[in-house]
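With one protein chain held back, the other chains of the complex are shown just where they sit.
Note that the chains take the letters A and B in the order they are written out, and that residue 1 is the start of every chain.
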Amino acid sequence: MGGYIFKRLGLALAVAVAVSMIAFLLLRLSGDPAIAIAGEGARAADIELVRKTYGFDRPLPVQYVDWLGKTLRGDLGESIYFKQPAAPLILAKLQVTMVLALWSIVFALAISLPLGVLAALYRNSLIDRICLALAVFGQALPNFFFALLLIMLFSITLHWLPVSGSDSWRHFVMPTIALGYYAAPAFMRLLRAGMIEVMDADYIRTARAKGLPARTVVFKHALRNAVVPVVALAAVQLGFLLGGSVVIETIFALDGLGYLAYQSITFKDFPVMQNIVLLLSVIYVVLTLASDVANAWLDPRIRVR
Amino acid sequence: MSAVPKARPDDTVLEIEDLSVDIATPRGRLRAVREVSFHVSRGETLCIVGESGCGKTLTSLAVMGLLPAVASRRARKLSLLGEDLLEASPRRVNALRGDRMAMIFQEPMTALNPAYTIGNQLTEVYLLHRGGGIARARERAVELLGKVGMASAAERLQQYPHQLSGGLRQRVMIAMALMCGPELLIADEPSTALDVTIQAQILRLLADLQKDLGIALVLITHDLGVVARIADRVAVMYAGEIVEEGTAERVFAAPRHPYTRGLISCIPIPGRTATGGRLGTIAGVVPHLVGEIRGCTFRERCPYARAECAAEVAVRSIGEHRWRCVHEELPA
Partner (left out) sequence: MASTALDAATAIVEPAGTVVAAPGFWRRVWKNKAVVGGFGWLLLIVAIALLAPWIAPYDPYAQDLANRTVPPFWYDAGSFAHPFGTDPLGRDYLSRLCYGARISLLIGASVAMISGFIGTTMGMLAGYFGGKADLAVSFIVTTRLAMPVILVALATVALLGGSLWVVIMVLGLLKWDRFAVVMRSATQQVRSLDYVAAAQAAGASTRRVLLGEVLPNVLPHLIVVATLEAASAILLEAALSFLGLGVQPPLPSWGLMISEAKTYMFFSFWLIAIPGAALALLIFGINLAGDGLRDLLAPDGPT
């Protein structure tokens, strides 16, 4: 399995480098960063000074390498808007978003796994059709609309949960639901398909021939095999959620990376914007690598030679 | 076959009378197994022989209660060690499966769960039915792996199925079936999917285990050679029915049913088949089993068919040798 990890690692590194180049170019192409830093209506001389100070007059590849070097050393520049170093700012918000994303995946799995098992065991029955209908409805609901509905229900009508902020665990409940529900249908369908296939397998018949009770057959023998692709998908989805939380965080004013990204985009805060994109991409790369490794590890046929 | 009910001796392990299995298909009810009756005693090997699709696997699944959802069974009697399996609750049947009756299947390559170790799957059935600690279960597993001829049994426990060859996996399956010391073992074509040399080993292993442990063995096969090697008694199945049943000796020496005779002529028997002689064939195909079936199902392919064969066919017998035919004795 070592060779497998090594190859994946190499690929991951190459992608990370490619993404860093794109993140770098993304902002450089947008317009003159010197103008943005100097401010609107700055004089030409001031802009020229900024340009020299920040080194924007050097050739692009040189700027890129310089920037990359600084980034790897943890120097992510300074936030134009917040007037503080970007690195600690980003890392602090990242924690909030990671918590949110993790709980969202947990939530999605918590509703999709039981439904997937049920739908598979009672295939083509009413239960199955209901589960599939729920899946289709779930994927049709826009997440920001769902978030507003949740707010209407739980905050405004029932007064159970607070609308905005990120101080207590209560602030995370609705964002978790609003972010996680969208991933659930895909998990459910994948698990359902996997269970249907696995329940037909010979080793399930063997398990039943041994007199094992139904729940052992389903959970110990069938689910263990059917859930493997779902785990892999969950890891990848986690990566997506980290990058896709911007809408939900903004609605709930949850102080995470997505909200920071929104603010930095709105206020044209380049250093922060650039680094958030880079950071999220690298995290995604790492997560997909971890997902591949976990996938391989879960399958003893790959893990044990 | 329906015969006059007789009082069975006490060492009867499995007793079946008029077992039928129907399969619901879009085109109607398929009568896959029709009024099958047989019994097996302790220390005895019964071989059920027949071509693919004759219903032998479904019969064994019906006994174990492992039929797929589209199939339904009914019988006049289905009892294991005197206990009625028809009316038994699902929990009771689960308790019996793996403990008092066990089954091994044809495909050893896919019969074990790839995600768990051999040890885990072996001890699982023992812990379920016998309880006790994991240590005792492991001991038993090692003991049985030794019995089925596997070397370094203790190390094997940690291995995963994919690390073993087909022959070894089938030995594990046999060991797994015997973990709780069942009285009945049903083996559905246990050696068919294996290499020829391994086939012989597995069959010998089954025969030895049976003698050693005194279990009742029902061996399902399409291979008469296998039957000749290890059967005490034979039941020949065709199109869902048992057409001939008796001791292996009698059935081979003097087959009474045209199908049995045809089967025997198909295989070369060393010492009997002349060199350069022609092997027999049985012309025709197995009939459709949907809807009403009347008379002998073999008559379309039978060289000795007569007009009466289209009507109800009686069961004839000489002692324990029974067959279902209009003929008392076949012309030579």
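The rule is simple: a residue touches a chain if its C-beta (ideal position, glycine included) is under 8 Å from a C-beta of that chain, and two chains touch if they have at least 3 such contacts.
Being a predicted model, the structure only gives us computed values, none of them experimental.
Q: Could you run through the displayed chains and say which ones the absent chain touches?
A: Displayed chains contacted by the hidden chain, ordered by label: A.
Q: Among A:D128, A:D255 or A:D292, which residue is in contact with the omitted chain in the full complex?
A: With A:D128, A:D255 or A:D292 as choices, the missing chain is touched by A:D292.
Q: Consider the whole complex, including the chain that is not shown, and state which of A:A45, A:L72 or A:A140 touches that chain.
A: Looking across A:A45, A:L72 or A:A140, the contact with the absent chain belongs to A:A140.
Q: Of A:P162, A:P213, A:G244 or A:P300, which one is in contact with the hidden chain?
A: The missing chain is touched by A:G244.
Q: By the contact criterion defined above, which parts of subunit A meet the unshown chain? Give residue numbers in ascending order.
A: 8, 11-12, 14-16, 18-19, 22, 26-27, 30-31, 136-137, 139-145, 148-149, 152, 156, 229, 232, 236, 240, 242-244, 246-247, 250, 258, 261-262, 265-266, 268, 273, 276-277, 280-282, 284-285, 288-289, 291-292, 295
What we mean here is this: only the chains that are shown with their structure count from here on.
Q: Quick one: in the complex, what on subunit A touches subunit B?
A: 201-203, 205-213, 216, 221, 224-225, 298-301, 304
Q: With touch defined as at the start, can you tell me which subunit B residues reach subunit A in the complex?
A: Subunit B residues touching subunit A: 64, 66, 93-99, 102-103, 105, 107, 110-116, 124-125, 128-129, 160, 162-163, 173, 176.
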